[in-house]
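Every protein chain but one is kept in place in this view of the complex.
Read from first to last, the chains carry the letters A and B; within each, the first residue is number 1.
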Amino acid sequence: MKKTLVISLVAMLTIMSMVLVGCKAAGALTIPIGVNAELTGDIPAVGASCQNAALMAAKEVNDAGGLDIGGKKYTIKLFIEDNGGKADQSASVTQKLISQDNVVAVIGPNASRYAIPASEIAESSKVMMISPWSTNPKLTIDSKTGQSKEYVFRACFTDSFQGQVVAKFAMDKLGAKKVAVLYDVASDYNKGIAEVFKATFESLGGQVVAFETYTTGDKDFSGQLTKIKQFSPDVIFLPNYYNEVPLQIQQAHRLGITATFLGSDSWGSEELIKLAGKEVEGDYFSTHYAPDIATPAAKTFINAYKTAYGSVPDDVAALTYDSFGLLFGALKAAGKVDRQAVRDALASIPHYEGVTGTLQFKEGSGDPIKSAVILQIKDGKFAYYATANP
Amino acid sequence: MKIPKVKTEEESKARSVVWYLRDRWEAMADSRLILPMLLVLGFGLSFAIPQFNLVNPYIQIIIMYIGINIILATSLNIVNGYMGEFSVGHAGFMAVGAYVSSLLTLYVFPRSLVFLFFPLGVIAGGVVAALVSLIVAIPSFKTRGDYLAIITLAFNFIVKSIIENIDAIGGPRGIVGIDKLTTMPSVFFWTVLSLWVIRNFIHSNYGRGVLSIREDEVASRLMSVNTRQVKFLAFALSSFFAGVAGALFAHLLQFISPRVFDVLKSTDILVMVYLGGIGSIAGSILGATVYTALLEILRPLGMFRMVLMPLLLVFLMLYRPRGIMGLRELRWFVPIQDLKFVKRWRRKKEIADANSAS
Partner (left out) sequence: MYVIQQLINVLQLGSVYALIALGYTMVYGIIRLINFAHGDLFMVGAFISFVVAAYLKLPFIPTLLISIVAVAMLGVSIERLAYKPLRQAPRVSAVITALGVGLFLENLILLFYPYPRPVPTLLPKIVWNLGGISISFLQVLIIGLSLFLMLILDLIVRRTMVGMAMRAISWNKTIVPLMGVSVDKIISITFALGTGLGAVAGVMYSQAFPVIDPYMGILIGWQAFICAVVGGIGNIRGAMLGGYILAAVQIMVVAFLPSTYRDFVAFTLLLVILTFRPYGILGKPQAEKV
């Protein structure tokens, strides 16, 4: 009896979902776009920002009457799926968006460890994918041939570029001779930038006095920081996420460390200041865009995001918005809602003015040529300090 | 079968139809040809589906995930279900199999013939995982229950930590660009093979030893069951198939990193085993299928999906603590002698009950 109940419940859910999935908006011309976001799992904040920006971008276009392609007006229909913070779900979600929802392109995932399996699916299905935030160089390269993947793009710069930018900044602008690094050994992003930084800084003649690690989820860094204190570095590089950095800086200050702190684009959320308060005053980090020297278009975006969601957009949100902008531009240039045409159009965009700066895709590559900016935290706000060009 | 009370003419006719259908079903199901027929059908389908795209590629991937999860759940069931232990580190063995097989197919095997060597890679992954499991098995001899949980948990963390520190195999960045060698026929083949081997193991003498250890370890030792050897074998077999599943998984996802094989993955496998039913192969199949499918089916719920799933799990545990199948087994998986024995025993019991009633 109870077994029948369970089986009929499961059957009912199956039928329900198939009906829901099969339903398509009848009538109006629509462009289906897929969003693969980390809504649950280990980085829900990233997924939330991505989802917010995606919804906003689609809403803006739809409220203006739709996207004008080849003379006809199309409404944007978003398919937002949660990859649950798991690599296998990320792959199956991408496949679902491509085969079942028939999207014209996929935006996301954001973290490299979820973006890479998704990119394999996108590449083999010949559907365009733009990752807003993934910085691992391996994302866009087919490791067997060494050539770029054809269908995988990103809206941000790569770890190798950023690591060099920060190292040069530390040496030239901050005049640092001894630098310590504290990074997450279990996360490819942190480790990647840390290693590029170390290599660049040492090649410029500097000395990396400490190269300490912790594991994702750790909150207590007193052991590592006590060790770092012994070497009295001028600058401490923390290429870690904005929810870990406040703890690291606080504990360092508690131990009496007075060095300047340096960060990477993972600091790029206003949450950092909310979480760290005055502790992070005067420190620097590299990121994609500066809110105070923003172009008018960027300012409009920031204000619209603030009105809709009550907080200043972080770099994930800004990059997602730009990814959509790129996609819309490519659709318009292609003149039709066709996967291959859109991909070709995107690869040949000469110049794109986005919220996060100017973007242009290198010949035959999914990586954009893009500048980075160095920001300083001054008076509790992000303030533009310098630009670093590739 | 209960004999219902007959009330009216129509009712008696309706009930006799039901009996007739039940009889026909019993006769058909008793035929030992059903399982081989289903296997042939399944094998044919596993070629037809990708070839003719009978279902869309998304569902194909899900089916392959279900196959891999079945292998994982059934292999864990040997140690957790049949032997009654509490091993929590299954993803660690999966990681070993995944990494070994990926390294072999990427660097050792000749590139052009790599799809021929794939089965060898899978077996190698399983073998290394089994060897590694012996390291875990040794401390487990002295401990039981919750202490074994710690050992296997620690093992899971250790494997993850070791892989993260070896940059030569990618460290935390993992291995990218693994060939997509897992296809539906290969998943089907390995799933059937593992189920067949595990089922034969369980119904063999060693399997009896495993069951006796669960019931009472001291007594079984007194009955001259070599508990050490049986435990070794059970662990090794369980880890072998975990390694196999890991290898298949790596060549499907084309990317592996230590984070994929963390405690959460072990927890997932654990849930699949206990959901479906401990000590039952059909239970593991059911648990793996229901868990994987339900996670996908509940997608329209968005973020509520992950709130609802654990709640459903809790309710299921409250109403069926031993899992959906409990300790029962599907008759097609039980060898013919055991089945005949059970039937004879049941008939004797019925006769005895009827005699004592009259």
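Quick note on the criterion: contacts are C-beta pairs under 8 Å (C-beta built on N, C-alpha and C of every residue); 3 or more make two chains touch, one makes a residue touch a chain.
Since we're looking at a predicted model, the values are computed, not measured.
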{"item": "Residue in contact with the excluded chain [from A:Gln147, A:Thr226, A:Gln340 or A:Thr358]", "value": "A:Thr226"}
{"item": "Selected residue (touches chain absent from view) among B:Val114, B:Val127, B:Ala154 or B:Leu330", "value": "B:Ala154"}
{"item": "Candidate in contact with the missing chain, chosen from B:Tyr82, B:Tyr99, B:Tyr274 or B:Phe333", "value": "B:Tyr274"}
{"item": "Options B:Leu45, B:Val127 or B:Ile162, residue touching the unrepresented chain", "value": "B:Ile162"}
{"item": "Touching residues on chain A - with respect to the absent chain", "value": "39-40, 42, 44-45, 47-48, 185, 212-215, 217-220, 222-224, 226-227, 230, 242-244, 246-247, 250, 254-256, 271, 274-277"}
{"item": "Chain B residues that touch the omitted chain in the full complex", "value": "80, 86, 138-139, 142-143, 145-147, 149-151, 153-155, 157-158, 160-162, 164-165, 217-219, 263, 267, 270-271, 274-275, 278, 303-304, 306-307, 309-311, 313-314, 317-318, 321-322"}
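Basically, only the chains that are shown with their structure count from here on.
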{"item": "Residues of chain B that touch chain A when the two form their complex", "value": "56-59, 61-62, 65, 160-161, 164-165, 171-174, 176-177, 180, 249, 253-260, 290, 293-300, 302-303, 305-306, 316, 319-320, 324"}
{"item": "Touch list for chain A against partner chain B, complex", "value": "2-3, 6, 10, 13-14, 17, 20-21, 39-40, 80-82, 84, 86-89, 91-92, 95-96, 98-100, 113, 116-117, 120, 124-125, 136, 138, 142-144, 185-188, 191-192, 215"}
